[in-house]
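Sharing a structure below in structure tokens format, with a few things to ask.
A single protein chain has been omitted from the complex, and every remaining protein chain is retained in its original position.
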Amino acid sequence: MNANIMENKIEQKLIVDGKEVSFSNEKNLLEVIRKAGIEVPTFCYRPDLSTYGACRMCVVEIEGMGIQTSCTVKPQAGMKVQVNTEKTRKIRKMTVELLLASHNRDCTICAKSENCDLQDLAKKLGVRDVRFPSKEKHLPIDDKNPSIVRDPSKCILCGACVRACKEIQGTGCLSFVNRGSEATVMPAYGKGLDEVDCTYCGQCTAVCPTGALRIKSDIDRVWEQILDPKKKVVVQIAPAVRIAAGETFGLPYGENTLGLITAALRKIGFDSIFDTCFTADLTIMEEASEFIERFKKGENLPLFTSCCPAWVRFLEQRYPSFLKNLSTCKSPQQMFGSVAKKVLIEEFNLNKPADQQIKKEDIVIVSIMPCTAKKAECNKEEFKTDDTKDVDFVLTTQEMIRMINEAGVDFKHIEPEHLDSPFGIFSGAGVIFGSSGGVAEAALRTAYETITGRKIEKVAITEARGLHTVKELSIKIDEHEVKVAIVNTLSEASALLERIKNGEAHYHMVEVMACPGGCLGGAGQPPSYKDREIKERRMKGLYDADVHNPIHKSHDNPEIIRLYQKWLEKPNSHIAHELLHTHYKNRKRIFGEIINLSSVEKGAKVTDVQVCVGTNCYAKGSYGIIEALTKLIKENNLENNVNIRATFCMEHCSEGPSVVIDGELILKATLDKIEGVFKDKILSKYQK
Amino acid sequence: MVAETQKNLEKVFEKQRKFCKVNEIVEKYKYQKQNLIAILQEVQGEYRYLPEEIMTYIATIMSISPASVYGVATFYSQFSLDPKGKYEVKVCDGTACHVRGSMPVYKAIKEKLKLKDGKFTTEDLQFSVETVRCLGACALAPVVVINNKVYSKVTPEAVKIILDKLLERSGEGDKAND
Partner (left out) sequence: MTNTVKADIKKEFERASEYVKKTGARVLICSGTGCVANGALDIYDKFLQLGADVKLKGEKHVTAIKTGCHGFCEQGVFVAIPDLKLTYVRVKPEDVAEIIEKTLKNAEVIDRLLFVDPKTNKTIQNPQEIDFYKYQTKKALFNCGQINPENIDEYIAARGYEAIDKVIKEFTPEQVCNEVEQSGLRGRGGGGFPTGKKWNFVRMNKADQKYVICNADEGDPGAFMDCGLMEGDPHRLIEGMIIAAYAVESSLGYIYVRAEYPLAVKRLKIAIQQAEERGFLGDNIFGTDFSFRIKIKEGAGAFVCGEETALIASIEGDRGMPMPKPPFPANEGLFGKPTLINNVETYANITMIILNNAEQYKKYGTGGSPGTKTFSITGEINNSGLIEVPLGTTLKEIVYDIGGGIRNNKKFKAVQIGGPSGGCLTEQHLDLALDYESLKSVGAMVGSGGLVVMNEDTCIVEVARFFLEFTQSESCGKCIPCREGTKQMLHILEKIVAGKAELKDLKLLEELAEVVQLGSLCGLGKTAPNPVLSTLKYFKDEYLAHIVDKRCPAGVCEAFKTIKIDPALCKGCTKCSKVCPVSAISGKIKETFVIDQEKCIKCGACLTSCPFDAIKEEN
């Protein structure tokens, strides 16, 4: 084993286009060639995903091995490789020509134009003519969800999205379907992404080389708001945006461009510019106190963070039994929305004459997020007050950049500007939210000081940092040992959930971020899959921002303190709960709807009985139970008091049949047992 | 219970009885992903096609994504996502059969069953027709298989007679069932 590692480290040499190139532990020839500065085109290779070898763009000629795809070949010492030969050029050019034939070539109006790999390669390879007939019929566009547009007419079947969804998120929502020239990539049964277990994390869009999977754009709708003089358009900037936006304009990876962004947004015409880091601090206040409470009671632990909407949706859809572990805190974006629409309006209107007061319907909250899932989050029913959304529009970092370009702002050369107040003051703890581990670190800083009443010795909890998908740490708070797990990517999260479920892992707090590296690797950011270093630099940018911030803990943020004093009383107060907390729903996709077996209207006096008729419970006799209950109800003349419904799988199959009476779950319901339960729970209620 | 809901419930139970069979099959194959194809084959044997809800159910109890199950089901030509007819007519269009005239036979069958292009199953779900690749009886080309019975050296005329006989028989069968 050791010898092996040693061997891998040894520098070896091979020859590319006549030049000697050294390599050590690159996983394939492609990486070696690229490292030598020779460009090899690719469509399907993604360094962080499994190798697929389908697009054939990376072909090279190797002496003795003939034509091989360099992404699938292991480098070997002494290999003689040629990248551009007559044959490899022919393959590449014809392959692109073939792709274009079945492609919907409307580049001029395509959202991916400019950064499309296909367009780029067609240009580079000099494909000027498509000699094959165009495909006549394309499958329809799927855009029925708030985050992602899937356009099969632009798909080149590189499989990157299939791999991303499966390998990064473990959701496997996308798959290859059919075969040969009929092959397509789509969700099960060709359904829309809104009808399957998609989390809207957008990682599939992040790796798609063409416009086949793209982020749904809200730019036009935001422009409308900005140009409407009646509207006061308030914008919040998420932590991870500031360290990624600059890349597109040629600034170094990871450079913090908050000032430039603020200036640019102001030029565009946003009325007030705030920072989501502020509500990140608020989140920490709430979440830390929620944690302390649960920790003291030993209840619903581990506490799961809830600021990543893709993770929340994942849990709602796949692991509803863990929903009780989720922190009830809204995400920082949503906290911003609800606080802004309540508090901010009042603060704006303070001391203003009636005719200058802003009406609630005229305030528009826009978020700039690294995230596609946030677009879906702001549309959730739970985040509406009186039928209006707390956050009205979400733009991704990429969309913001496009708006800046559309507005003709010269990003690189404008003068940086300051955020507006009051929600423009934030702590370093709020900024590191943008990185995997940041939420946990921020929460621990506050929890530590709240519990112990002492200052934490070391603000930086370095064990929580880094790009690894799983991190574990334990921290001593007084006599308690607090165990924390930090994971990014949902496939890692499911593995962790399984371990927790099986009793193999025990934690008090678990932070989950769906995107690799956390929000800094969000799908709304400029692409970062090509080079691992990009994410590393962004991460550094965030932690540097913490270092340069005079405030390191959320509870030290003066604006936060003022907010509580003036409006929210204290963390977890009644008003805080109303504004800052939420609840979750089981969204498991089960087959079949609830069937009402009686026609009683819902009401305070009505007892609600649900009997599971899922396969397992059915097999174990739930039908008999329904019969027995119906009979009992009839005999006791309770037909107008009890509402019986047949439901599907309650996820206690092994202990079925499952029955729920007024929210209380009864397992292993036998006929005898149910008679007793009927007497105790139902009959007694009405006999008084 | 209202008659209507009683009926609904009956429908559910009918479905659950079906799922019970699926449960048994999946159980037999130990919920292993590597047995997915065999499981789908048995399920199709049971229902003559792969209903969507059953594929979703299989995916759920096997802890794989419905999309992967759908991907597998659409890859192999043996699987059908639509109900197949009572008689499955397979016309071999392997090389040997092709050079000995399988296509005229195929056309004759489609004509006889009044299947216009794009349709492969008759309205009454009595017959479905498909071409397959080599059934291993090339020396007897062209070959047609109807519900596992092999008919050799078939001509367009002969196949019409075969179908007539089956039509007669299935007519009787239906009567017997009434």
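Which chain is which? They are A and B, in the order written, and residues in each are numbered from 1.
Simple rule for what comes next: a residue touches a chain if its C-beta (ideal position, glycine included) is under 8 Å from a C-beta of that chain, and two chains touch if they have at least 3 such contacts.
Because the structure is predicted, anything quoted here is derived from the model rather than measured.
Asks: Among A:G64, A:G78, A:G180 or A:G663, choose the residue that contacts the chain missing from this document, as touch is defined above.
Replies: A:G180
Asks: Quick one: which of B:I61, B:L115 or B:V150 touches the chain that's been left out?
Replies: Missing-chain contact among the listed residues: B:V150.
Asks: One chain is left out of this view; which of B:K7, B:K33 or B:K119 touches it in the full complex?
Replies: B:K33
Asks: Give me the subunit B residues in contact with the hidden chain, please.
Replies: Touching the missing chain: residues 32-38, 40-41, 68, 71-72, 75-79, 92-100, 132-141, 143, 148-152.
Asks: Spell out, residue by residue, where the missing chain touches subunit A.
Replies: Residues 53-56, 59, 67-69, 72-74, 87, 90-91, 94-95, 98-99, 101-102, 131-133, 156-157, 159, 176, 178-183 of subunit A touch the chain that is not shown.
Simple rule for what comes next: only the chains that are shown with their structure count from here on.
Asks: What part of subunit B is in contact with subunit A in the complex they form?
Replies: Listed in rising order, the residues of subunit B that touch subunit A are 1-2, 5, 8-9, 12-13, 15-17, 19-20, 22-23, 52-53, 55-57, 59, 64-71, 74-75.
Asks: Residue numbers of subunit A touching subunit B in their complex, please.
Replies: These residues of subunit A touch subunit B: 166, 171-179, 186-189, 196-197, 589, 591-592, 595-599, 613-616, 618-619, 623, 626, 630, 646.
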